[in-house]
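Data first, discussion second: the structure below is written as structure tokens.
Let's look at chain A:
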Amino acid sequence: MIDGILGFAVLLVKIAVVLGILLLLAAYLVWMERKLLGRFQVRLGPNRAGIFGLLQPIADALKMVTKEDIVPDQADRLLFLLAPAVVTATALLMFAVVPFGPDLTLMGKIVPMVVSDINVGLLFVFAMSSLGVYGVALGGWASNSKYSLLGGIRGAAQMISYELALGLSLVPVVMLSGSFSLVEIVRAQARIPFVLIQPVSFIIFIIAAMAESKRIPFDLPEAENELGAGYSTEYSGMRFGMFFIGEYVHIQVLGALVAVFFLSGWRGPVLPGPVWLLIKMLAVAMVMIWIRATLPRFRYDQLMEIGWKVLIPVSLINIVATGALMMLF
Partner candidate 1 sequence: MIPEPTLSHLKDRIAAADHPRELVVDVMFALQEHYGYLSDEAVETTGALLGMSPLQVEELATFYTFLYREPVGRYVIHLCDSVICWLDGAESLRDHLCRKLKIEMGRTTPDGLFTLLPVCCIGYCDRSPAMLVNRKVYGPLTPEKVDELLEKLKQESE
Partner candidate 2 sequence: MSSQETKKYPSVLLQNRHPDRIATLDEYRRSGGYEGLTALLGAGNPKQAQQVLLDANLLGRGGAAFPAGKKMMTIAENAPFPRYVVCNADEMEPGTFKDRVLIFADPHQLIEGIVIAGYAARASHGIIFIRPEYEQAARIMEREIEVARSEGLVGRNILQSGYDMEIVVHRSGGRYICGEATAQINALMGVRPNPKQPPPYPTTKGLWQRPTVVQNVETLCCMPHILRNGAQWFGSLALTENGAGTKVFCVSGRVERPGCYELPMGVPLKEIVEVHAGGIKNGGRFKACLPGGASTAFVPARLYDIPMDYESLKQEGFRLGTAAVMVFDHSDCLVDATVNLLDFFARESCGWCTPCRDGLPYIRDLMKRVEAGRGSTETIEKIETMCRHMWSAYCAFAPGAVSPVQGLMAEFKDEVMAHVEQGGCPFK
Partner candidate 3 sequence: MPKLIIDDISVAVPEGTKVIEAAEQVGIHIPRFCYHPALGSVGACRVCAVKFLQGPFKGVQMSCMIEAADGMVVSTTDPEAVDFRRHVIEWLMINHPHDCPVCDEGGHCLLQDMTVSGGHGMRRYQGKKRTYLDQDLGPLVQHEMNRCIQCYRCSRFYQEYAGYRDLGVMGIASRVYYGRFGPGTLKSPFSGNLIDICPTGVYTDRPSRYKGRRWDYERTPSVCIHCCLGCRITVNVRYREVVRIEARYSPTVNGHFICDRGRYGFFYASSDRRPRKARSGGAETRPKNARDEAAHRLEEITARHGSGSVAVVGGSRSTLETLAAERRICRQLGWQGPSLFTGTEESAAARRAAGHLTTDLAVSLEALKNADLILVAGADPINEAPMAALAIRQAARNGAHIEVIDPRPVTLPLEYVHRPAGTDKISEILRGLGKPSTEDASGDIQDLAARLDQSRRPVVVCGAGKIASERTVEQAARLARNLRRAGKKAGLFFVMTGANTFAACRMAGDPADLETLLLMIEDGKVRALVVVEADPMSEYPDLARLVDALAKLDLMVVLDCIDTETARAAHVFFPTQTFFETGGTLINNEARIQQARPAFAGGTPISQTGGGSHPPRVFRDDIPGTEALSAGQLLMDIVSALSGGISRSVEEFDGVAPEFSGFDPVEATGERGTWAKLPLRTAAGPDSPQMGGETPIKKGELLLVESVYGTEALSRSSPWLQELESEPALTLHPEDASRWGLQHGDRCELSTEAGALTVPVHTSRSTAPGTLVLPRHRRLRWQVFQHFRSGLDTVRIRKTGGEGA
Partner candidate 4 sequence: MADEIKPESYEKRLEQEPQENAWDAVRALGQGFWTTFRHLFRRPITEQYPEERRQLPERSRARIVLTRDPDGDERCVACYLCSAVCPVSCISMQSAERSDGRRYAEWFRINFGRCIYCGLCEEACPTSAIQLTPEFDHCRRDILSLVFEKEDLLVDHTGKDKDYNFYRYAGVATRPEEKGTHIKESPPVDVKSNLP
């Protein structure tokens, strides 16, 4: 009973810490992206709010919160209000299965440095990421705006297309680690990170993951020069902010997942596990920002072509090859 309560308390603490860090990080990820993009474009980036513009996220948040929350006249009110929450919640929930360090022994109890180590963690991740598309699709639908609807449909189509490649790219990882548990997968990379064994999977995963997060060059659901702001056109104030948070949390989750699946998770020399995970997450995020600064947006047909005609066949071949190699060795 006590254990149960204590376990629940620990769980709550873990959730609080993770949530806190994630949200704070999301805010500063925005700052980092703006700052970096600025530098990539030979600009300064935000530098007015606080030193180096460090208070910019707070200013942004204040602005978001104080802005009027507008619900379009003809919108489906319930779905409209729900959609941003879905996006943020699913992104946050994904982090529940990500291990961020070695087990910690606290007052004699082993506390796993993961919010919840479930044995089908990987599937949970997929489930959550699939659910995330509802936020986009519903938001687009509920806005009752042609731009939003187009954005939502694009989002859904894109999600379905890349989900497949994403899943397939991780099959070799599961094969190698023999488990769906993310904790186990990290453990399986104790010796060597999977990125070295499975570079193809790694690349496919990165590409598909970026498509999942709807970031440049895959930001067709938003495509501001075609669709206004896609599914988020009609949103304002904090509701728009929640889409925003969702996106940046998603980036972190992807960073964490890349780290877990391919970069041996929290493992690393000298520094404690969570720090390593953080470093790896941020490194992935920076790469994504770099890509954003470099590549233009795909055309929609190109997007579909890459998804269906390139990534899926390649990942299938990769699975077969991995299987064959595993049989041989």
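Side notes on the structure shown:
Here is the rule we go by: a residue touches a chain if its C-beta (ideal position, glycine included) is under 8 Å from a C-beta of that chain, and two chains touch if they have at least 3 such contacts; residues count from 1.
Regarding selection, all candidates are chains of the complex that A comes from, given by their letters.
Keep in mind it's a predicted model, so treat the numbers as computed, not measured.
Looking at 1, 2, 3 or 4, the chain of this complex that touches chain A is the one numbered 4. Residues 36, 38-44, 290-291, 293-295 of chain A are the ones that touch candidate 4 when the two sit in their complex.
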